[in-house]
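The block underneath contains the structure these notes are about, expressed in structure tokens.
One chain of protein is taken out of this complex; the other chains stay put.
Lettered A, B and C in written order, each chain numbered from 1.
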Amino acid sequence: MVHTIIDDLGALLLFTMILIVAAGQIYRAIYAVAAQSLLIAIAGGVLARATGNVDLWVIAGVTLVVKATLLPWVLHWVVKRMNVRREVEPVIPVAATLALAVVIVVVSFQLSASLGPVRQAITGNALPVGITLTLTGVLVMATRKTALTQMVGLFASENGIFFTAMAVTRGMPLIIEIGVILDVILAALVMTIMVLRVRSTVDADIADLDRLKG
Amino acid sequence: MIGERPLGLVLLEMILLVLLGPLVTGIIQKIKARLQCRQGAGVVQPYRDLTKLLRKGTVQADTASAFFRFIPVLVLAATVAAGALVPVIRAGPPAVPLGDALLLLGLLALARFLTAIGALDAGGAFGGMGASREMTIAPLVEPVLMMVVFSTAIAAGTTELGALAAHHGTSSIVAWRAADFLGLAAMLLLLPAETGRIPVDNPDTHLELTMLHEGMLLEHSGPGLGCMVLASHMRQIVTLGLVAALFFPAGPADAAGAADLLLGAGVFAAKILVLATYLALVESSYAKLRLFRVPQYLGVGFVCALTALALRIL
Amino acid sequence: MDVDSGPSLMAACYGAGALSSLLLARWSGRFALAVGHLAALAGAVAGVGVSLGVLLGVPGRTLTQPLPVFFPFARLSLSVDGLSAYFLFVISLVAIAAAIYGPAYLRAHSPDAGSARQAAQGFALNVFLGCMAFVCCAGDALTFLFCWEGMTLASYVLVVSDDRDGENARAGLLYMVMAHGGTALLLVAFLALAERSGAFDFAALRMAAGDLDPATRTTLFFLALGGFAVKAGVVPLHVWLPRAHPAAPSHVSALMSGVMLKVAIYGILRFAFDLLAPVAGPLPFSWGWTVLFVGTTSAVLGVLYALQQHDLKRLLAFHSVENIGIILIGVGLAMILWRQEGADGALATLALTAALLHTVNHAAFKGLLFLGAGSVLCRTHVRDMEKLGGLARRMPWTAGLFLLGAIAISALPPLNGFVSEWLTFQALLGGASRFHGPAGLVVVFSAAMLALTGGLAAACFAKAFGVTFLGRPRTSHAEHATEAPPSMIAGMMWLGALCVALGVAPGYAVRLLDAPTAGLLQGPGASAVVTARGPLVLSTALTPTGTAISMTMVAGLLIALAAIAWVLRRGLQPDKWRVVPTWTCGMKPTARFDYTATAFAKPLRLVFAALYHPRREVTRETAGTPYVVQRIHYAGEIVDLAETQIYHRVTREISAFSQAIRARSTGRIYGYIGFVLGALFVALLLFGVRHP
Partner (left out) sequence: MAETLLWVLPLVPTVTALLMVTTRDRRILSALDVGGSTVLLALTLVLAREVAAGGPRALGFLRVDDLGIVFLLLLVVLTLAVSIYTVGWIKQALEVGNMKAEFLWSYFALVHAFVATMVVTVLADNLGVLWIAMEGTTITSAVLVGYHGHHHGLEAAWKYIIVTTIGISFGLFGTVLVYAAAAAAGVQGSAGALSWSAIMQVAPTLDPGIVRIGFIFVMVGYGTKAGLAPMHLWLPDAHSQAPTPVSALLSGVLIKCALLGIIRFQTIAAAACGPAFPAQVLLVFGLTSVVVATPFILAQHDIKRLLGYHSVEHVGIVALGLGFGGPVGTYGALLHVVNHGITKALAFFAAGNAIARYGSRDMRTIRGMLTVAPIGATLLVLAALSLAGVPPFSIFVSELTVLRAGIGHGHWVTIAIFLVMVVIIFAGLLHHVGAMVFGEPTAAATREPEAWSPLFGMMLLAAIMLLLGLTIPASFDGLLRRAAAIIGD
């Protein structure tokens, strides 16, 4: 029962991921990652009901607050505040990125299939989905030029990790999860500051700087 | 066991060589003259030249260093010492350990080295030229000589000339093997080079285009020059003696009596005479080679010696 | 005084020297220099004492001393057997001369040197000597490696500290890099043994080597040979040598050329006959022949390249390549003949004796020559012979001693160079008569090459001595030269005396070779083979007749004859002695009439053109008509094939490759991320799926 729900959620997560990859505009990417976080929160809730693990409720709540609302709002605010161009600037064509994403999906499912029975360790397809989300998130970072898109990709890939972590039997210990989330917030904060700093000093996107090489 | 040559005999032979050295030159000159249909000077002419030089005064270059006046003496000493190593009258190893072919070559090389130093000392163009050319030819000659010596020494297992001669003693020309012939051929090719004669060098001229050895004597004068000239006579007869000892070790190995000694001396004289005639013939029938042709000429000798060795070993 | 305390005494002297020259330098550079060299002298004397104690002491005695436990995984120790003692002896002999010669040289050569530099030089010299001494005394791989690298490092410091010229830094770099490469090879060879034995001391390594399979044994030998060959400057690994040795201060050049290379020979012997030698039976076929081959090649090529050098010290450095080659010929022959059925021990012993004797001989005369070049350098500050000349009248002592060294290195009787080459020839002759077929021919061929080497060496030194010391001074540097200070002369005298002694009475030196030869080859000792007929006669009992020479008698004969000739000359001569200008066809002679080094070497340059690839450019300025030449400018140079064909090419390729890579690298962050992702992806594909 739980397995099927998790699997369906996984499918939805993959869909949002594809949306992020395909997003031609920064706002869409942000909304997509917010939706993704929402799905994660839902998954947390489902798992919490299934296993009766109180920690998971908390985690689901925190995820809902922080990742589904706070961080997207921050990104949104940044985009509005500094008038960056709204278009994401792909390094390679979006179509190619999508193709790569497909490859990632295939490989990660193949991989977890090769593991044999991991059911008693991780619920349903959480593992392959998690791997896919993580790698694809990084793929987005590797194929976008603007700093904000890269942050979006980062959050997406962390969503993947969270999903797997929740699906692990009995979930991760609460304190750890909280620490992780705090770290994520801190990192996001520092990154945002840097982006704004560079924007204000030299009017450039920090991810575009390439003076240091070789 | 072959009878050893006592020290007295060795010294006697040495003195004998010193005395006969100029004569050989005289003979060669005479034969050359005759071959060129000239009367030519008497065979004792070299002695006259020497005595004249020894009586003359010395003219020394102002740039020459303190070494200069010792050079002729040392050169003469080295060459004469080389003479002590050649078995003349009798084969067989000397009682005193003086008779090694390598040592002989070493002493000759020492004399040559000192001559070159002396030539450079005065600091004129001629001396330098002569020295440079001499020291160019010498390194090319020495390995070939060494191989010729080896080609005979391997069989005997020693490089002691007396012992070599004794080891060969029995073998006469008829008993020769191909290796011996090739070795002799190499040796005969080298002979003009080692004695400073056409086609490698020309002893009769100071013309800068042709000279090697003479160029180095330019700045010497009087008794010094005398020593140098005597040394070159000596060098010549020593080289001939080396050939004789290596290839024609006729002469009784265990003779003791005076008669035998005389016989040995006579045989030696005959051998030297033959070789001298050969030199004269070559000199008067060939033209001097260009300096940069000489390596090819010596190369022929090298190949002969190498083949001789190969035949000896394989 | 007990021999056992000798090593510690040595260490104490060198250590004290190093520290004092560091500490005292703040106070007075000159004083520090003096103290440092005095300590070095003491250490060298102690070294001589130790080595003689072992060499002349109880036969087969090995002096071993454990060192404190520096590294928990290795037992460190010193062990001085015959071989070690002999090389220690050689090192110390030259070290004495260098220590006497050093201070005056450094002051005269660079009077403006800062105290820091003097401190560095005093420090490095002591470390250098100490490390060389203890490489030979090392009883385990780790001590060996540490001293080995310390030796390199100290000499590197000495090379770069000589002056602030960029040239020295480059020379030092090349030296250091090649030495490091060699050490890497040694490291592998040692560690492979140490891994098998689980310990680092030589005894354990010997045990471990006992049950090696032939392939591994040979591989390890060639690794070690490669490592030592770099240090020994064997062609084609010699490139660093003619750059680094001249760059060092001259007494250090003497040490580097005369002694440091020998440490590599020690290593080869130690590995071939001791560590890696099979328990029974001869050494593998390939070893000895390879060594013989590289030895012959180095001898010939070394002297051929030396012939075309006009830099005095560079020329000497190339001659070190030649002499190392000669030593290796003997070593290779010994390796071939050792335990060969058919060959009694005598022949191998003869070959090894020749090699070891040439080791000390070369140390003596090469040291002497470098010191001589040094005193020329410190008086004229010119190394280019073309700018010298006429020094014999200005520095007679230096000139005389240099001439002595020149005769010795040209292997001319009655000096020591001839002795060891004679022995080598005898060994080659014995080998040739022992082997039939091509092998024998190869042996004889290398004999011929050895003869060629001797002749060329003579030519080379006729040029070096003649152009540097004789004729007229070509520049004002040479014009105003004065004799070197007495302490430098004394240092040279010491080595000159060694050359004469080793030449005239080699039999006594051969006694010192008993321990190493007998110990290494487990056969008859050197003196049993070579000086069977008394210490004054060198004899080879290869056949019943045998061959024998007595250098003493030859020397006596020469002196007697010279005396006679002198009397003859003086006696007959009336006192008519005129001094006139040199005959130059009536023109007024100037220094430009003298034969230059380039001109002197030209015939041989043309004869061996195939080897040199000589390049010459002549530009002539004519006054309108081509027949009236105003000025001719000639520039010529020859190339070192190994250098141009191998080293330059390799370095060029590598640096070009690196530049290209670096130019390609992106500074874009998405590139960075891409690499991370790619790495993970590939790693997952490679290792992720379970391998059956």
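By definition in this document, a residue touches a chain if its C-beta (ideal position, glycine included) is under 8 Å from a C-beta of that chain, and two chains touch if they have at least 3 such contacts.
Since the model is a prediction, treat every value here as computed from it, not as a measurement.
Looking at the complete complex, one finds that the omitted chain is in touch with A, C. Which of C:H180, C:H436 or C:R652 touches the hidden chain is settled by the complete complex: it is C:H180. Only one of C:E195, C:D213 or C:E617 touches the chain withheld from this view, namely C:E195.
Although one chain is not displayed, chain C still touches it through residues 70-73, 116, 145-146, 149-150, 153, 160, 164, 166, 168-169, 172-173, 176-177, 180-181, 184, 187-188, 191-192, 194-195, 654-655, 657-659, 661-662, 665, 669, 671-673, 675-676, 678-680, 683-684, 686-688, 690. Residues of chain A in contact with the chain left out of this view: 55, 111, 114-116, 118, 120-122, 127, 130-131, 134, 138, 141, 147, 150, 154, 157-158, 160-161, 164-165, 168-173, 175-176, 179-180, 182-183, 186-187, 190-191, 194, 197-198, 201-202, 204, 206-207, 209-212, 214.
The criterion applied here is as follows: only the chains that are shown with their structure count from here on.
Note on chain placement: the centre of chain A and the centre of chain C lie 69 Å apart, centres being C-alpha means.
Between the Cα centres of chain A and chain B there is a gap of 99 Å. On the chain C side of its complex with chain A, the touching residues are 662-663, 665-670, 673-674, 676-677, 680-681, 684-685, 688-690. Within the complex formed with chain B, the chain C residues making contact are 389-390, 392-393, 396, 399, 403, 407, 410-413, 418, 422, 425-426, 429-430, 432-433, 435-437, 440-441, 444-445, 447-449, 451-452, 454-456, 458-459, 461-463, 465-467, 469-472, 533, 537-539, 542-543, 545-550, 553-554, 557-559, 561-562, 564-566, 568-569, 572-574, 576-584, 589, 591, 593-595, 599-604, 606-607.
Of all the residues in chain A, the ones that touch chain C in their complex are 91, 104, 107, 111, 114-115, 135, 138-139, 141-145, 150, 207, 209-214.
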